[in-house]
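Worksheet: one structure, shown below.
One protein chain is absent from this view; the other protein chains keep their places.
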Amino acid sequence: MTTADSTTDRPRMPSRLELALAGLWAGLRELAELVWSSPTAVVGLAIVLAWVLVAIFAPFITAHSPLEQDYLTINKGPSTEHLLGTDHLGRDVWARVAYGARTILSLGPISVLVAFLLGLTLGLPAGYYRGRVDEIIMRVLDALMAFPTILLYMIIISALGASAFNVVIAIAVGGAPGIARLVRALTMDIRTREYVAAAKLRGDHDFSIMVREILPNCRGPLIVDLLLRIGYAAFYIGTLGFLGLGLPPPTPDWGGMVQEGYSRMLANVWPVLSATLAIVTLVIGLNLFADGVREESMRYQ
Amino acid sequence: MNEAPILSVRNLAVSYKTRKGEVDAVRDVTFDIGPGENLGLVGESGCGKSTVAYAMVNFLGPNGFIKRGDVQFKGETLRGRSEAELRALRGGDISMVYQEPMAALNPSMRIRDQLAESLSTHRHLTRKDAYPESLEALKKVYMPDAEGVMTRFPHQLSGGQQQRVVIAMAMLNNPALLIMDEPTTALDVTVEAAVLDLIAELQRQFNTAALYISHNLGVVARVSRRVAVMYAGEIVELASTDAIFHHPMHPYTMGLMRCLPDVDAPKGTRTLDPIPGRVPAPDNLPPGCLFAPRCRFVIPACRETHPDLLPVVQGHPVRCLRAAEWGEGQPIGAGEAGNITEIRADRPDPGDATVLTVDSARVYYPVPLQTVGGLFGLEKRRYVRALDDVSFAVKRGRTLGIVGESGCGKSTLAKAIVGLEPLYAGQADFLGVDISQPLSKRGIDSIRELQMVFQDPNGVLNPSYTVGEQIAFALRRFRTVPPHQVRAEVERLLQAVKLDVSYFNRLPRQLSGGEKQRVGIARAISTSPTMVVCDEPVSALDVSVQAAVLNLLLAIQSTNNTTMILISHDLSSVRYFSDEVAVMYLGRIVEFGPSELIYSPPNHPYTTALLAAVPRPDPGASRSNIRLSGRVPSAINPPTGCRFNTRCPFKIGPICEEQEPPRRDFGDGHLIFCHIEADALDRYHQ
Partner (left out) sequence: MARYIIRRMLTMLLTMLIVSVLVFAIVEIAPGNVARNILGAYATPEQEASMANQLGLTRPVHLRYLSWLFGSDWQAAAVIGLPLRQTVTAQGLVANSIQWWAVDENGDLAQWRVEQGQLVKLVRQPDGATVRIPDERAWRTEADGQEVFWGVDTAGRAAKWVKGQGGTEYRYEYSGWIKSTDSPAEYIPISKGLFRGEAGLSLRYKAPVSEVIGRRIGNSFILAVLAILFSIPIAVSLGLIAGLNEGKLVDRVISVGGLVTAGSPDFATGILLIMVFALWLKVLPGATVLTTEDAIFRDPRLLVLPVLTASLVEIGYVLRITRASVVEVMNSAYVRTAILKGLSYRQVVVGHVLRNAMLAPITVIMLHINWFIGGLVVVESVFGYPGLGNFILNAALYKDVYAIEAGAMVLIVLAVGTQLVADIIYSLLNPRIRYA
């Protein structure tokens, strides 16, 4: 039974990488099942995917470059040449909308991921150790959360300057306290579970307990939060652009387009209308998707 | 039954609409309840007991509905009644008592308003007129300080008081039928005993018919005159309490009886006989007899024919094809003993090898200071004294049982021993190594030799990893076996806890509670520890599974000569399992000694009250009526002198409040900490 022969016959223990991949695959399948059983999430996902496709294939579905100015066709309405007309510099509005999707769809997820890294590094130890570590971290986070989000973004960007990098920094700093609080709450709950005690009883180190025992079991609420936050991030990237604190021109950026077009609305409503509707549909799509997943996952439990 | 029944249920089937279609939770249920009669409804979780209860008032939620059959109350059907008519019945002629009294009461409404509401709805009393009646109702349920309670909110009451409020509310309009759904399950055993006394008395006094639902056979034996046993949505046996307990005729009922530990039977004199398998899900029922897959008397016909509920003996219907074979006698093979006794015979002599010594251990938790002064560290820290001055020793290969009610510090003690809680003061020595340090400062060897089995089956396993991985983590960490043999070792351990090797790749959510607990045990013994601390290992499991897990632990102990500590609130399983027993109250040990001596007089007054409160699965059992009053004092400010003095039924005077009780030695290591003289303690038992 325990001879060498019989042990080699057995399937061997899977490696860590295999385990991680299997876990990821299982998680994705779980998520896909959740999405599929919620009509809200399916509608949201469809809207978001449409914009993702526009962003990926932007060069193939536009006839003009988003930066190409043509002083002969300024503030024109839609035509076969310019699907959504042209703006005050004669740039093709459809091209700017399509390339603008690239901006918002890349900056949004990146800033949320950075926010999550920050939130996890603060929230896990705060919730796990409690005591003084927790006290200090939470005081600072409370102070950050006392800022109205937009205000925080405004002062960060006015101090650092307007650039894609700084927009990511601002949104990450603004989002991290909320994530840290969520992670902390989850950690405080999970650390009282008996499997954590069991891990301590095999002498595991705190870091290993946090990463191996606690973190994987936070994933459900964290995924839902991540999805919701991508919606917020898009919301704020647009808002910052509109306030003139987003990407510096002439980068195609929906918020910036709205700002530029807004003051020239009486001359041509198309640039501002297109960009506004673009941002509204994307943010609502992201919200519908996240909300559908959230509701379905609550029913699941 | 001579009088017309109050409640008459005929061929009731209740169904729930789910995404997979209609699922029949309850099928073909038939019973009567006469005036003033108490019918017990027992079965394991998932058998449809609560569904039956809510069907009586046609309250089945948006998805549930009565599919077939009829419920008649006082001769009139409840089916097809309008909402208004149902409302008049609910809380009026039919009222309910629930399992979780805290959740059942509105948290933001004073008790008097919640009581008055019932009166104003059914009898149109004004607030003013309702007050004296409500107060009267609280007095009827022996509520201490009834006036004071009237103005309080639910969270300001103890669990027992909350349940008294719920019962008072149910009795307000003198109902003809009282439906009680596990009313004492969430309560401590001494509180449970008092509530059961109250229910019995109220029923006698007001001649109220009652349907009493419980998973606990001992409780039902105490309050019910007749008992219906449910299995997988059907009634399988219905008879007088006496007949059910002394001459059960359905194999499921017999199985339930045989897997109950008996508080009156010492360790080693009786074996528990678990029922294999688990209750089938209502959407996945087996063909033929529903119990056939778990039945030890199964014959091929059982797997094909679904038996009807037929009276084999007059007034004792049974749903079993073979019931007629054994009539009222013992069924074939009933006397077959398990293999526990054989193992037990060759237990090695413990000798004098002491494994664990605990000396004056204290665990204090600082109370978070919520005051202004506290914010600046001006005030003196206060502590919850979860464990205060506890000393004992455990010998190799023996089991120490620790009993007490919630809040007595028994779980804290378990955690302190394994190192999950730091000791505030005191010493602990394990195999000659000082273990008064928390885990992070202990050596890997002492960690390996001292492992733990946990309480909550849902928290035992990390939901993110397969069963095999979780056992393997410990094997790798302690390098118990060379890396290439880890898998083989995990499989050996799975077999050791009687699980198939195919469980290796399963995730915890695919396991039942009992199976999870087995994996937890496999993990704990994977390092062949000298000692295993079991913290309420079976309290969250169904009775049929409890027995199997207890037997497994016993088998492991006798094969590996493992030393064990069993923490439990259940005196019966502690007796079944332990060689020595410590009784704890409010952070202190009040009595310690060999198991046989703890379960017979003389006892500490608290032990006496605990033993008197244990529900025995025997309707004829002689009962002591010693009951505890009041609530457990706060561990922040424990009473001076003897900690039990505020609730002690035999308190002898001011000495109990002023001086620490002396340690009285009754020989053979039997210690009682009480001011009462030895011979007097003996007398109190008569």
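We just call them A and B in the order they show up, numbering each chain from 1.
Here is the rule we go by: a residue touches a chain if its C-beta (ideal position, glycine included) is under 8 Å from a C-beta of that chain, and two chains touch if they have at least 3 such contacts.
Worth saying up front: this structure is predicted, and the values here are computed from it rather than measured.
Chemist: Check the options A:V35, A:M154 or A:A185 and report the residue that touches the missing chain.
Modeler: Within the whole complex, the residue contacting the unshown chain is A:M154.
Chemist: Give the residue, chosen from B:E44, B:E117, B:E405 or B:E580, that touches the chain omitted from the document.
Modeler: Of all options in B:E44, B:E117, B:E405 or B:E580, contact with the hidden chain holds for B:E117.
Chemist: List the residues of chain B that touch the chain left out of this view.
Modeler: 57, 59, 62, 83, 87-92, 95-96, 98, 100, 103-109, 117-118, 121-122, 153, 155, 166, 169, 370-372, 375
Chemist: Mind listing the chain A residues that contact the chain we can't see here?
Modeler: Residues in contact with the chain left out: 40, 139-140, 142-151, 154-161, 231, 235, 238-239, 242-245, 255, 258, 262, 265-266, 269, 272-273, 276, 279-280, 283-284, 286-288, 291.
One rule holds in what follows: only the chains that are shown with their structure count from here on.
Chemist: Quick check: in the complex, which residue numbers of chain A touch chain B?
Modeler: Interface residues on chain A, with respect to chain B: 2, 6-7, 10-13, 19, 23, 193-195, 197-204, 213, 216-217, 219.
Chemist: Under the definition above, what is the set of chain B residues touching chain A in their complex?
Modeler: Contact set of chain B toward chain A: 415, 418-420, 439, 442, 444, 447, 451-452, 454-456, 459-465, 468-470, 472-474, 477-478, 484-488, 491-492, 520, 523-524, 527.
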